[in-house]
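Once you've had a glance at the structure underneath, I'll fire off some questions.
Removed from the display is one protein chain of the complex; every other protein chain stays in position.
Let's look at chain A:
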Amino acid sequence: MTITSQAPAAEVGAARKRKEDARLITGQTMWTENIVVPGMLHMAILRSPLGHARISRIDTAPALREPNVVAAFSGRDVADVQGSLPCAWPVTAELVMPAHPPLAVDEVCHTGEAVAVVVARDRASAVDALAAIEIDYEPLPVVLDLEAALADGADLVHTDQTTNKAYTWIFDSAQAGTGGAVDEAASGAEVVIRRRYRQQRLIPAFMEPRSVVVDATGDQVTVWSATQIPHVLRFLLAVGTGTPEHRVRVVAPDVGGGFGGKLQVTPEEMITYLASKRAGRPVKYTETRSDSLLSAHHGRDMIQDIELSARRDGTVLGLNVRLTANMGAYLGLVGPGVPILGAFMYNAIYKFPAYRFECTGVFTNTTFTDAYRGAGRPEATYAIERIMDELAVEVGLDPLEVRRRNWIGHEEFPFTTVAGLTYDSGNYEAATDRAKQLLGYDELRREQAARRASGDPVQLGIGVSTYTEMCGLAPSRVLGSLRYGAGGWESASIRVLPTGKIEVVTGSSPHGQGHETAWSQIVADQLGVAFEDVEVLHGDTRTAYKGMDTYGSRSLAVGGFALVNACKKVIDKAKPVAAHLLECDVSDVEFADGAFRVRGTPDGGRSLADCALAVFAAHDLPDGVEPTLDADDVYDPVNFSFPHGTHLCAVEVDTETGRVTIRAYVAVDDVGRVVNPMIVEGQVHGGVAQGVAQALFEEAVYDADGNLLTGTFVDYTPPSAADLPDIVSDRTETPAPDHPLGTKGVGEAGTIASTPAVVNAVVDALRPYGVDDVPMPCTPERVWQAIRNGGGQS
């Protein structure tokens, strides 16, 4: 191959269209539901219609007489073998962990809990035969209210437990040595603000319903699942079922979204495994949307009691946070840890001198909760950004000015916070200035004043959210200190094929994020190959056997690090080969602009493909040179990643009807160096959509008997494009100092930042009406009620 001295254009930074999109958007791909295995049967699940009940009798035999039915069984039939679903994050030593059988045996603890299954030759027959199962329930008291659940003498969520409290977890800066005591701060404060905020329950509502195929018929157990975590699933399935790990293969084929909702080892995966074992045939289960909304894990759902003490000049002295977090009926895979992830984020971008955080996890007779986009950090950001606005009002400052008086200056990084984290970098001033300018902040404030003065029935509000987040999960040692059950490293492997084409194996497991494109761009630059010549393999534990999967905005922040390291190792391995081809000494070879050259000789270089062919033939390699260029890397991060930004939102509120209309939305995010701006914008847009959804639209609602009222998309109302504003997405770029690419995570930023921006805007619009809060979601009726309760225009 002839190499000229022309440097190839850099791929990193280019707005490449995503190479995976054609197949994902058309759906012509290997979704789990599209997988057909010879001899495969179909399973349907009977779910509890009651929130809490004893199963006094269950008989699945009548279902066996229905057409096409091959097997039918209940929890009692598998009680000895089904085990308990894993919780990998026992946050305290005293944690109460009720058994979580995949199929309920004697007691159901939430509506939608699986009680029995039918396996049939086709899906419709399986669904029809469910009606033949005979089952008698004795209703038990249903526990739904978090505070009532903690009261003495409360009814119990699990009759075999003595309490509804799962745990209490505390962080105190005075004890940790990272700051002062909050009580002292409060007693000396000129201003103390106390607020209760409610994080409503949300449903992740990924686009592709969960689906799983299990073939447990031979020595090997193969699982295809619409999961975010094939590697974690493989490990836990091996341990949980006693199948030797090398005989378990998990494949996450193309997966249509997750948002944390597929970061779970699900009852359905285990039940499908049991069904395949019992039937001796491969079995598929695909949930319906109704099943999904009812029984896939939910998110958020906590009460936040916040106390902020400050001086009259707006300087915060202390922050005291008490959370009551709804675990639902069971502990999910990382469920108890979700609020704890937020513990380090309530102090946000600020230099608070004292901080205390206490979280109590509570069981209720509801679907269990677990990670949902942002997991703990949106909740934290919401509470602090809401109450900073209250402080601004209390001390008579502009909300951005109050923030400026407390935030970490760009010259102060690295900065160790009162929660004990060391923020590596940031520039809150730059992001905020840019956002103000893009929104036209000062003009809108003037328009707001004019509308207030004229008593316009449509009022204007401006909402502010200056956020940071900890992502790039996570340094394994930190995870260990938080009692998390696994490490936080990530792996990458590069295979250099004889023709110079590249296969990249990543241990992260994309489900819509665009890794195939971003990884290809990075590898193209690192190895001097064409973007099209890189294939990214993921999600199959047979190909990608080592990985920690995708969640917590970790794939690029952690996996990208491993990827760059692996590329460097490839170059190091190729150098002696190139030296041999160039007939020079290794020390004279340099790799730059995609070519190996003799130092100081611009022409006549060799490409990686030349080296690849040379090691493939291996006819003529120097002694001691291994005939391969392949390389692996596993990287364990030394710190979290700290993206930040400023989101500003302007809303119009129709005070006659309570309707909120977002007029303008500006997101200025600092995610460090950007690999692909189009992907980053996509993540911001989607994230903002989900955050706006929490602010204005979505809530999972149970009635007093524990029935989920929002069991369809008619009632659980995710916004469509028509409900969302045009999002102005811009960036400042403060490279992450410790990352070889300078990148930070972006997957959750939009969701974390946007919810308080929107609600702050709504409340800001209504301040003249005596309103200082509107519970989420801020539906027209709630806004109207808030105006009525506020006592009219002041």
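To be clear about the criterion, contacts are C-beta pairs under 8 Å (C-beta built on N, C-alpha and C of every residue); 3 or more make two chains touch, one makes a residue touch a chain; residues count from 1.
By our rule, contacts and distances are computed from a predicted model.
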In UniProt, the chain not displayed here, chosen among "Tryptophan synthase beta chain", "Sulfonate transport system ATP-binding protein", "Urease accessory protein UreG" or "Carbon-monoxide dehydrogenase medium subunit", goes by "Carbon-monoxide dehydrogenase medium subunit"
Considering the complete complex, of A:Ser84, A:Thr241 or A:Ser290, the missing chain is touched by A:Ser290
Out of A:Met30, A:Leu64, A:Met97 or A:Val127, which touches the unshown chain? A:Val127
Taking the entire complex into account, which one of A:Pro49, A:Pro719 or A:Pro775 touches the absent chain? A:Pro719
With the missing chain put back, one of A:Thr266, A:Thr710, A:Ser729 or A:Thr755 would touch it. Which one? A:Thr710
Would you mind spotting which of A:Gln437, A:Thr657 or A:Asn789 touches the chain that isn't drawn? A:Thr657
Chain A, residues in touch with the chain not shown (by the definition above): 123-124, 127-128, 288, 290, 656-657, 659, 697, 701, 709-710, 712, 714-715, 717, 719-720, 722-723, 779-781, 784-785
